[in-house]
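Removed: one protein chain of the complex. Kept in place: all other protein chains.
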Amino acid sequence: MATATVARGAETEVLSPASEEEAIAAFGDGAGLTILAGGTIVVPEMTYGYLKPERVLMLGNAGLTGIARDGSRTTIGAMTSVQDLVELAAPLGRCAANVADREIRAQATVGGNLCAPVGRDAPRGDLQAAFLVLDAQVRSAGAGGERTDAVEDFLADKDGRLVLDISFEEPAAGGFARLDRPHTHDYSALTVCIARSGDGTTRIAVAGVDGPAVRLPSAEAKADDPAAAGKAALADVSFADDALASAWYRERTLPVLIRRALGDLQEDA
Amino acid sequence: MKLTVNGVEHELVSPPLTPLLYVLREELGITSPKAGCQQGGCGSCTVLVSGEPRRSCLLPAAALDGAEITTLEGLGSPEELSPIQTAFHERYAAQCGFCTSGMVIAAHAYLEGGGGSEREPIQEALAGHICRCTGYVKIIDAVSAAAGGDITSNQRWLPQPGEEAPVEVPGAPA
Partner (left out) sequence: MKAVGARLPRYDGVAHVTGRTTFVDDVRVPGTLWVKALRSPAHNADITRLDVSKAEAMEGVHAIITWQDVPLLEYGHLSALGIPADEPLLAKDEVRYKGQPIAIVAAADEVVAQAAVDAIELELAEKPALFDVRKAFDSDAPVVHEWGNWYPHFEEEMDRRQIRKGSIQEAFDKADVIVQGVYRPAAIEHVPVETQVCQVVPEADGRLTIYSCTQALYFSMGVVAAHLQVPLNRLKFVGGTVGGGFGGKVDTATETMCSLLSLKCGKPVKWRWSREEEFLCSSTRAPWHMEIADAVTKDGWILGRKMLTLHDSGAYSRFSPYGLTKHSFHHTGAYTIPHLEFDGYVVYTNRVPTTAMRGFGVTSVSFAVETHMSRIAKELGIDPFEIRLKNANRIGDTSPNGVVYTDPSTVPTILAVADELGHELPADYRTMSSEPRSAEWLPEHLVAQLGNPEDH
């Protein structure tokens, strides 16, 4: 007989589609549905009582896992683990390697990270910065059918969308820098990603701002001068205080991270 | 839903979204994985899922239909410790013991994956596990020793009645 129970979600409907088609059909327009991908974000929310879903869509069996290459284009299934990205080129590989620890990375998914809502006490969704600078395309299903959006547009309007995969062109060079606290697997207070594409365009993005990750066009315009780029970046961001760091501290560290990541870029080329 | 834990198959009654941690602790009475934070942040709930270390506090039962789970109880017993358990005991890698289950599971997976005795890869493998007592040094020592085969063979540590304790006392009479 069970003892002190922590009975959870006895009334919640659990959907477990066995293919991409079934997942899309089950998702519909996403209304009233909570997606459970890796579970690293959703499960603690349920455990602590912040989230009481009525219907949960579990994607573990929907065949959305895998990394495919077609020439210079890489396509990553939404349910691919963050750990599986670690060997990829900078900035994505390094950004993925910096997420949490290997047990969490093995369970967390690319789709979950991309769609992570802003954290209660610490930033989430570091990979958003990497995908922004890779000019990635997000293929999703939902109301109105399947769509492919630039990741920037997707992040601005992701409600009611089921991410299927993310694709991007291999960058010519990548750079990465982050502000961690000096122990193990804490969330990163700031994550800076940089990519230079084959045509020479340099993109710079940061995660850990007040909202989803953003591009830093003012810094991009000065990418040849790391110190100037760092200073210019502050015009493109707004920071909030959270449990990891104050806005004050982030303002002072962002220029340093940009300088370092640009330095990375030179070496990676 | 079926779940095999330490070689024994169970038919679960817990609701499908119950995290594996509570299935193990509350339904099946397997208490080595601990509820340290219930957010995936401390590592004390870690078990092996098909041989891979995972946070049982983050895995809903419904995601594990048919899976094979190994907990610390499945790695060895007081009568027959596995090498990593022997190493932890010999090197005093456990003080209060609360983080030990997760640490040993992660260390076991590291060794099974061919991990060596250098300290940095061990630290990386155990990076998701918090210990507040030991300061980690002896834990790394234990994993390093196990990787290098530098442990006594599996043996019961405590002497049987009538036996002498297997310790060396400097200067003691022979």
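Assorted remarks:
Which chain is which? They are A and B, in the order written, and residues in each are numbered from 1.
Definition applied: a contact is a pair of C-beta atoms (placed from the backbone, for glycine too) under 8 Å apart; a residue touches a chain by one contact, two chains touch by 3 or more.
Treat the numbers as computed from the prediction; the structure is a model and nothing was measured.
Considering the whole complex, the residue from B:V5, B:L20, B:L58 or B:V104 that touches the absent chain is B:V104.
The hidden chain makes contact, of the residues B:L48, B:A62 or B:A94, with B:A94.
For chain B, the residues touching the absent chain in the complete assembly are 25, 29, 31-32, 34-39, 41-42, 44, 71-73, 75-78, 81, 85-86, 88-90, 92, 94, 96-101, 104, 130-133, 157-158, 165, 167-172.
Residues 1, 3-8, 48-49 are the ones on chain A that touch the missing chain.
Here is the rule we use: only the chains that are shown with their structure count from here on.
Those residues of chain B that touch chain A in the shared complex are 14-19, 22, 26-27, 38-41, 43, 46, 52-55, 57-60, 62-63, 106, 124-125, 127-130. Chain A makes touch with chain B in their complex at residues 2-10, 12, 14, 16, 36, 38-40, 43-44, 46-48, 56, 58, 60, 100-104, 106-107, 184-185.
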